[in-house]
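Note that one protein chain of the assembly has been removed; the remaining protein chains are unaltered in position.
Chain IDs A, B, C, D and E follow the sequence of writing; residue 1 opens each chain.
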Amino acid sequence: MTKPRLLLIHAFSLPETARYHVRPFTGAKEKVLMNFAQIERLLADVDWDLHPGAAATHGDWPVEKREEFLSVGLNRLPIVREACEGRRYDAVVLLGGGDPGFAEATEIACRHGVPVTSNAHAQMHIAAMLGSRFSIIDISEAHNMRMADLVVQYRRRERCASIRNIDFPLPRPPYDQPHSVQAEKEKHERGEPSAMLEAAVAAALASIEEDGAEVLIIGCSAAFWLCEPLAARLRALGWEVPVLEGYRCAIEMAKLLVNLRLTASALAFPADNVVRKRVRKFA
Amino acid sequence: MTKPRLLLIHAFSLPETARYHVRPFTGAKEKVLMNFAQIERLLADVDWDLHPGAAATHGDWPVEKREEFLSVGLNRLPIVREACEGRRYDAVVLLGGGDPGFAEATEIACRHGVPVTSNAHAQMHIAAMLGSRFSIIDISEAHNMRMADLVVQYRRRERCASIRNIDFPLPRPPYDQPHSVQAEKEKHERGEPSAMLEAAVAAALASIEEDGAEVLIIGCSAAFWLCEPLAARLRALGWEVPVLEGYRCAIEMAKLLVNLRLTASALAFPADNVVRKRVRKFA
Amino acid sequence: MTKPRLLLIHAFSLPETARYHVRPFTGAKEKVLMNFAQIERLLADVDWDLHPGAAATHGDWPVEKREEFLSVGLNRLPIVREACEGRRYDAVVLLGGGDPGFAEATEIACRHGVPVTSNAHAQMHIAAMLGSRFSIIDISEAHNMRMADLVVQYRRRERCASIRNIDFPLPRPPYDQPHSVQAEKEKHERGEPSAMLEAAVAAALASIEEDGAEVLIIGCSAAFWLCEPLAARLRALGWEVPVLEGYRCAIEMAKLLVNLRLTASALAFPADNVVRKRVRKFA
Amino acid sequence: MTKPRLLLIHAFSLPETARYHVRPFTGAKEKVLMNFAQIERLLADVDWDLHPGAAATHGDWPVEKREEFLSVGLNRLPIVREACEGRRYDAVVLLGGGDPGFAEATEIACRHGVPVTSNAHAQMHIAAMLGSRFSIIDISEAHNMRMADLVVQYRRRERCASIRNIDFPLPRPPYDQPHSVQAEKEKHERGEPSAMLEAAVAAALASIEEDGAEVLIIGCSAAFWLCEPLAARLRALGWEVPVLEGYRCAIEMAKLLVNLRLTASALAFPADNVVRKRVRKFA
Amino acid sequence: MTKPRLLLIHAFSLPETARYHVRPFTGAKEKVLMNFAQIERLLADVDWDLHPGAAATHGDWPVEKREEFLSVGLNRLPIVREACEGRRYDAVVLLGGGDPGFAEATEIACRHGVPVTSNAHAQMHIAAMLGSRFSIIDISEAHNMRMADLVVQYRRRERCASIRNIDFPLPRPPYDQPHSVQAEKEKHERGEPSAMLEAAVAAALASIEEDGAEVLIIGCSAAFWLCEPLAARLRALGWEVPVLEGYRCAIEMAKLLVNLRLTASALAFPADNVVRKRVRKFA
Partner (left out) sequence: MTKPRLLLIHAFSLPETARYHVRPFTGAKEKVLMNFAQIERLLADVDWDLHPGAAATHGDWPVEKREEFLSVGLNRLPIVREACEGRRYDAVVLLGGGDPGFAEATEIACRHGVPVTSNAHAQMHIAAMLGSRFSIIDISEAHNMRMADLVVQYRRRERCASIRNIDFPLPRPPYDQPHSVQAEKEKHERGEPSAMLEAAVAAALASIEEDGAEVLIIGCSAAFWLCEPLAARLRALGWEVPVLEGYRCAIEMAKLLVNLRLTASALAFPADNVVRKRVRKFA
């Protein structure tokens, strides 16, 4: 079997000198892909490239608001188009919580027979395979609302038990955040207590015990590092619950679609020259 | 009572020399606002300006695909921001079927205390005041899908009986469409039969008699001229049914919100400095 | 533009000597319309009359139970019919939480081309324009149930995050209530603490933080005075949330419908001589 | 086991001289109860009385419009109250399609520990025991809408596949209907073809084959006679499907509730002196 | 009226020597039917037999897991088939929480014109007659999940406010449970405090006050004894709420169906020789 060829595309890139920095934007793909150690195994049977993301035009800070998602979503579409037209990839994997530009990228790619996957979308689909309802453990009020929009757009309202805010927002002007997701990760890696992890444990317990969640989803890619530590803490408390981050879910879903030779339905993303009529209904 | 000051913003503008032309893009506001004769009355008690729309960057044809909606949506946000920061308007009315950039414009404007309305959004809200379910009479498969996305995003699935395609797509390369929404309107105005109106009557009858619609919504602004003729034809057939186009609905909803001094909830569009936590649930 | 002519109709009237008195029943319309100071502005561009409500036949106390709503609902239909037949009004505004007789009044009026609006109905529609879910802050268990019935009848279940009881029931035999909504309002106006306002703040916080509400609705007209003070208290606590009372919502919705020349769909309120068949479906 | 004591209450009564007459209003209870031959068996193990219905005040024609349902609903409440206060009955059975006054009668009776049943309500509950979705075969557009209201109020939308109109409206001024439900029943009993039965068969086939119904409900008591003939016709066509009329369903449901010593929950119909607080949620 | 002939069938039987014993498996039917004193009255007007249940093949402990429900469900189908073929019963009543084999038994019996009822199914239907939402008070995590499956299969999700676990699991290897449902019942009967009853009261209060339940259902037959004491305790606390156990509900529902001559729809349980086509839809 030929190895599937995947193009992973970050949501955006900032200059390395950007004031509000949240991850590496340049360098080897293994470094630019956060949490590579956990993901490496899944990439062993594919050929993959990583695009660091189109240069951000909304500002020099990461993305949390709807306007910012719109901007970075549009900005990465040319990368998707070029990848499809170049016929060099079997699938496109959009990185980044909040799935900027996902539907539009799918519209472009499905004409070329190329499937597209994205973080929250893949997480919600895989969560549904594992339990009846999921909760989203997420970083800030603003990001929560983007995740809420996605729950609605992906028609997962009845599967979503809750979205809980652990209140570790991404840095942005004019604020000097008192805490940072980057620093929290490093603290945890040094074996020190992390207030972010503690907040995630509290939110997860409430999601399970009060809201009825059976699976947990991490909302923002800056918090994907919580995946294993959060699951471990919950296990120690008595709850054996799947915790899903987006990179691995999107990569594996891309491999599945490539193997099955599937893209999004051309009925959901119609071509220009439709020759028959149909009625569109909901339920 | 001071007159509310409204800024109407078209979805995009094309050069007057654009190959695929669907409406006037320059000139007096009364001319650039399509179907002004029907709308004039509603603007008598407001002060209003019309922005012809940001220059399109997606191409020289009108908007039907998701990528195009994303592009023109982003392009008009600076107009919204400037209008809000200039404090010259009490509300912003986004023109154009498919509501490009609506949520993002609302995010910007609600921080300034300025309500934003948009066509499909206003139509669906007003439709709900009048009957239990609505159908959307719409122009093409591609545009149908944008409307379907909006039905889902606005959480109106159970209110939407159907979306029916009358198959009069907007012009776009490489096609030379055999029919045109512009020409159809002119035919009707000259008292000649219009195949587009006939297709709309057929779609409306099926929506009412088979799908259970009690209210009808016109999907695309290029087809808003159908509003009165379609209602008249249905009345003659025995169905007294409200038919809603988007301009009037969005204008009146803007006046209502201004009068009530309301904008979108700051809980739906959170500010940066949220000081308490809440859980977000669905149903 | 001719001024719209509105008839506002109270839910019922009691003799001024009634033992259980909750508002003025006679006198100038500006006095009989509670909280006129807040509403006056919206009535500046309409011609309006106020009907004090049909004389109550259920007893000499205000309305909270389903039987009482049925009674006062039926009692005010002749007022609606006469107003429509007299062709003196462009719209009818039904006052009073719980919307007694609303569907039936609409049935009567829509044959005359006259739109009807009502408090909870208008509040729920306008709430949906502002955020994804609303909670109802309401006065008593019995009144809660009427509001719950309306949420179901108006098909707003998935939009209603919760109904919360602040437990300030209206006076009724044989009870001597320990507290009174009237007295609470006066206390607040004198700058004294009001237990009713405190209870509303607590209920509102729980609605927002636990139930997921993004908009708040006051359930009973006797509590509509809470609108501004409650919003102010929540703002001070960090939640900028729209709080809707029914009079203003119903008045503005009536103006919108008059301006758009719309009434309820004749498909939802069918005439006697329907000439085609259709199937009625749900979702 | 003591026999349960049931009071059956018709929806309304007209003078025997009324122009628009649809059933006997005076005489022996066995005659005033339509289709007694089919029902007799179920009344063998109960003590029962029949109230012919409160005298109609809406006019001298039967009930189809919402206003008329409101009127007859209110009119029969004193009969319910008196029956409960007299402690002579173990249950009240409200007769008549459209369930006028059902919720209000339940509110009154449950304080006395007396269960109340009603036609459409009992039919929809029993239909749910037998299959996943039901359709309502009903007589007119106006009556359809009352049934549609009940489907919504009883929270049975997802259980209702469709409401289909066979277009045999009840007589009312100013019309001289070309056909009559009474005459149709007599035709059928004489072995002649009945257009009403044929229309019901056509509606039922469409409900089963197109809409997905697994159980059928007759909407209006004037059409309850269709129950056996319709089922027989469908059986001959290959569909073995339960067809439910309201009298038998309401009587048996009353017996069930009496035997189980149950009434409606006092949480759904709260008493005045509630001592604890709760939050009311939907889903 | 001939007395209906009912066959009550237990979910399974264990040898009297089984290590994990929860009820009598042999002896007079009045003894083998748990809580007979409460049920006797309902059986006075029927002829009834009791089958103690097919011998368990899954082990010598009671049923809580899905695999165990599958096993005992299959094991009792021959009893159902024989009862139907022998034409000695008018209805089959399946005893035991969790409804093992219910759909399959219905499939068998409805070909013979014999209705089948089962505990949770009857409880959920009767609960819907009494209030808008119910909660299930249940004994263990594993049993909760079976009840949750039934809520979904019976399409009662929107009617189910919550399932709450009182954590009194049935005995099973290798555990030596610290508490026992049998012992708790005996304690209560001796007038001693029962931790199980206390846990049920706490779960019921939370269901009513936090989750919105208006009716309560006991999940497991081993806990059906809680029915009266739980209702009494809640009444004393101020909540007059129906509490339903499964035996009485299933018996009365069987009588209702026999009296109405109804079985499950043959469209839901199709015969082999279907002669027309239909489309199956959901909502």
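The working rule: a contact is a pair of C-beta atoms (placed from the backbone, for glycine too) under 8 Å apart; a residue touches a chain by one contact, two chains touch by 3 or more.
Worth saying up front: this structure is predicted, and the values here are computed from it rather than measured.
Novice: Touching the left-out chain: which of E:R41, E:R66, E:R235 or E:R261?
Specialist: Among E:R41, E:R66, E:R235 or E:R261, only E:R66 touches the chain that is not shown.
Novice: Among A:S13, A:N119, A:S132 or A:S221, exactly one should touch the missing chain; which is it?
Specialist: A:S132
Novice: Please give every residue of chain E in contact with the chain that is not shown.
Specialist: Answer for chain E: residues 65-67, 70-71, 73-74, 77, 101, 103-104, 107-108, 140-142, 144-145, 148-149, 151-153, 155, 157-158, 160-165, 167, 169, 172, 175, 206, 211, 268-270, 272-274, 277-283 touch the chain left out.
Novice: Suppose we count only contacts with the excluded chain; which residues of chain B make the list?
Specialist: Answer for chain B: residues 148, 152, 157, 282-283 touch the chain left out.
Novice: Taking the full complex into account, what residues of chain A touch the chain not shown?
Specialist: Counting only chain A, the missing chain is touched by 1, 41-42, 44-45, 125-126, 128-133, 155, 157-159, 161, 208-215, 237-242, 248-249, 252-253, 255-257, 259-260, 262-268, 271, 274-283.
Throughout what follows, only the chains that are shown with their structure count from here on.
Novice: Could you run down the chains that neighbour chain B and chain E together?
Specialist: A, C, D
Novice: Determine whether chain C and chain D, two copies of the same sequence, contact each other through the same residue numbers or different ones, counting it as same when over half of the numbers at the interface appear on both sides.
Specialist: same
Novice: For A-B, which listed pair, C-D, B-C or D-E, repeats its interface with over half of the contact pairs the same?
Specialist: From the options C-D, B-C or D-E, the copy of A-B is C-D.
Novice: Taking each chain's centre as the mean position of its Cα atoms, how many Å separate chain B from chain D?
Specialist: Averaging C-alpha atoms per chain gives centres 44 Å apart.
Novice: What are the residue numbers in chain D that touch two or more other chains?
Specialist: Within chain D, residues 148, 152, 155, 157-158, 161, 211, 268, 274, 277-283 contact more than one other chain.
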